[in-house]
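Missing here is one protein chain; the remaining ones are kept as they sit in the complex.
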Amino acid sequence: MLILLFPLLPIISALCLIILERFDEDSGDYLSSATAFVLFAMAVTIIFTLNGGVVVYHLGGWGSPLGVDLVLDGFSALFLVVINLVGFVSMLYSIEYMKKFTAKAKFYILHLFLIAGLNGIVLSGDIFNFYVFMEIVAFASYALIAFGVEQLDLEASIRYQVLGTVGSFFVLLGIGILYSVTGTLDLADMSRFISQTGINRAILFAVPLLLFGFALKAALVPFHAWLPDAHPTAPTPVSAMLSGVVIKVCSIYGIVRIFFGVTGVSPTLLQILLYAGLISIFFGAFSALRQTDFKRLLAYSSISQIGYIMLGIGTGTPLGYAGAMFHILNHATFKSLFFIVAGAVEHSTGERNITKLGGLSDKMPVTFLSSLSASFSLGGVPPFGGFFSKLLIILGLFKAGYLTVGLLVVLSAVFTLAYFLKIQRNVFLRLPTSHFPLPTIKEVPVLMRVSMLILAIICLGLGLAFPWILKAIVEPAVAVLTNGCKYGSLILGL
Amino acid sequence: MSILIYLFSILLFLIGLYCIVSKENLLKIVIGIKIMGYGVSLFFILLGWRRDSSAPIIIKDMAQNFVDPLPQALIPAIMVISLAATILMLATCVRLYEKYGTFDISKIKELKG
Amino acid sequence: MFAILLVSILIFVLIMAALAVQIRDLMSSVMALAGVGFGLAIVFLFLSAPEVMTAQLVLEVITYVIMISVVYKTSKLDKTRKYSVREISPAAAMFFFAVVFIIFSIRGIKDLPIFGEPLMRASSLQIAQTISEIGATNIVTAILLDFRAWNTLMEAFVIIVMIVGVTVILRKKGRKVER
Partner (left out) sequence: MDKTIRILTSYVIGLILIFGFYVVIYGHILPGEGFDGGMLIASAFILCMIVYGRDEAKKRVNISSALVVSAIAGLLLIVVGFLGLIGIRDGHQFFLDNFLPQGDPHYLFSGGIVPVLNVLLGVLVGFGFYALFGYLVVWRGERGTDAEP
């Protein structure tokens, strides 16, 4: 019954907020962060209680092919932790940060719907329900990107809306074909039917359609046009959620659940994922080196880090899968931490251009400390989490026989370290160059510091507690990927 | 015959895609998205049609073979989603028109790529 | 006879869609879009889907009222360049993509169940249990509001998110201090 609360609790508190907002304008700060904390606590208890099991909840009491089911297994438990962790931290951060914007209560309503949609995607055992939750997430993020209603925000939002809706229609066409061939909308029933009757050419037509839609949501290289505009112009807690969680859940979860679980993964599909990931790693790294705007640099680095995860999935070996899953966890923490740091720098100095900033390390110690832990974790310095996930991916590549690709990935790790040291030097360490009012800058308010410290500690904790995390969170997620098409018989057995 | 009928919905889908890709006017892009939504809902209904069978409403003493009701249950969902997408885009277009004075994409291109 | 009528209306719908794309005057291209919508409503009637037809008609009227008011409030004419450079290069890429897309879709559609015989595995169970388990006679509403009630509940919240989103986008001033 606990799974049911994940999508429902934020929706209930969002609806209460709509009613509450009528009476007192600036309400909802503590209601929404309380809901986000309860969700995070529930996600952590799920990790401890689940350990490898699968929970299925039949809604309305109907069986599998008739009604809609909620399915929770190792893979979605990993995503639940990621979503609710970043959701809680960005909610805590936005209490102070959103004072600059008008209509704060509406921000909380949309942010709660965003978390509800993400939780719904991860738990839905029905392919059309997965699409409806993807639309809730899409609409909430369109409105949140255009929250500060100015020329840049509206333009980034309209560009993301057009590409997002086109991607959704392609996914919908794929779902229609899958329904017509298998006769049901339930993922487990569909996967068992396909494993019995085998793949016919209609499914081979549906797979590229779905891949096109998911690649567009994941901003892989040919379709990345919307990401470098959407993430920098959004308010900071939204861009932390967007690049930390939304581009992962909408695309990678869909790819693994539908391609690995239902239609079965062919080697050519894995090759496509591998090389698309490789291209977006290098594209993201090179264009990130040229950027001068802090958040735009982070957006490009998101493209390259998503490439790592695609690469990990594309290797096809359990080691590569473990690296990809662990990198999802790592990337969510250090990328949202970096966006929060960028927001804190912009909050106190009002300046986003790196070349003009400088010497903030002594003025803003907490921000500097957390940005250090984020850049070490991203660069892959041993005690931090990032090192282990990249190591696993590279080992997976070598095991799968992609030697040249493995060397290229090692080279790309150097690039990622390069553009993050550039940030450290420009923003925090060197003396300010131009007319920069250094003495007037003071540290960000307490709540922003608390959220930054939480994420910084978790970044370090992921590295130190790596063996336990590997066993508790990553192993069950990898088990879902490796046993692929047996997903149907596993779920229907319950 | 069955391929021809399905091709109509795929053609409608492609016309919408063409309108989005090549037109410069924002409202034409909204119209293109609406046409893509129509194409997909037509495709779902074509999937669910059954030869010589009646509409899925049980009437007291009528024959019992029905058209496939499940795609028909999904269509209101798809239409509401494409409606919501167009209305959100129209709202953003109205605000963009107020800021830029025109719907022409080439003039709105303030964000570099 | 049925096939001829169905194909002729579908051809009418395609022509109206092409018109809606190419007409330069925005108000008449919205009218052509309305033609597509109403033509589709007739097609849905032919394919014996009355529920969907009412949904299509009602949802369409609301969108066209909103579209016409937006066009009336802003610019009535599509003043973009007639055959600009931007239009030729994507048109060629689009034509190539359309050809590849149609070839693959023909290959794919051959394996779909034939037009008249849908594979009704889940829905035949639902038809059988509508009267006995639920007691409603309109099977589509029974599916929407009881078998898949969770899905329709989330549809309703899509609408609420959209409305809050529109109020957010249309408010006068976003930031307290202009950036």
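So that you can tell them apart, the chains are marked A, B and C in the order they are listed, and the count of residues begins at 1 in each.
The rule is simple: a contact is a pair of C-beta atoms (placed from the backbone, for glycine too) under 8 Å apart; a residue touches a chain by one contact, two chains touch by 3 or more.
Quick caveat, the model's predicted, so the values are computed rather than measured.
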Response to the item:
Visible partners of the omitted chain are A, B, C
Item to complete: Decide which residue listed in C:Ala55, C:Leu112 or C:Ile127 touches the omitted chain of the complex.
Response: C:Ala55
Item to complete: Just name the one of C:Ala41, C:Ala91, C:Leu125 or C:Leu153 that touches the chain not displayed here.
Response: C:Leu153
Worksheet item: Among C:Val7, C:Ile42 or C:Ile66, which one is in touch with the chain left out?
Response: C:Ile66
Practice prompt. Considering the whole complex rather than only what is displayed, give the residues of chain A touching the chain that is not shown.
Written response: 1, 4, 8, 11-12, 15-16, 18-19, 22, 57-61
Discussion item. Contact with the hidden chain only, please: which chain C residues?
Written reply: 50-51, 54-55, 58-59, 61-62, 65-66, 69-70, 73, 131, 133-138, 140-142, 144-146, 149-150, 152-153, 155-157, 159-160, 162-164, 166-167, 170-173
Worksheet, complete the sentence: Had the left-out chain been drawn, it would touch chain B at residues 55, 57-58, 60, 76, 80, 87, 90-91, 94, 98
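Please note the rule applied: only the chains that are shown with their structure count from here on.
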Response to the item:
Between chain B and chain C, the Cα-mean centres are separated in Å by 2
Response to the item:
Taking each chain's centre as the mean of its CA atoms, chain A sits from chain C at a distance in Å of 30
Practice prompt. Give the residues of chain C that touch two or more other chains, as numbers and ranges in rising order.
Written response: 105, 109-110, 112, 118, 120, 122-123, 126, 148, 151, 155, 158, 161-162, 165-166, 169
Fill in: Multi-chain contact residues (two or more partners), chain A
128, 132, 135, 139, 142-143, 146, 149-150, 154, 157, 180, 185
Worksheet item: Of all residues in chain A, which touch chain C in the complex?
Response: 7, 11, 15, 18, 59-60, 62, 65-68, 99-103, 106-107, 109-110, 113, 116, 120, 126, 128-129, 132-133, 135-136, 139-140, 142-143, 146-150, 153-154, 157, 177, 180-186, 189, 193, 200-202, 204-206, 208
Discussion item. Quick check: in the complex, which residue numbers of chain C touch chain A?
Written reply: 104-105, 107-113, 118-123, 125-126, 129, 146-151, 154-155, 157-158, 160-162, 164-169, 171-179
Worksheet item: What residues on chain A touch chain B, complex-wise?
Response: 128, 132, 135, 139, 142-143, 146, 149-152, 154-159, 161-162, 165-166, 168-169, 172-173, 176, 179-180, 185, 225, 228-229
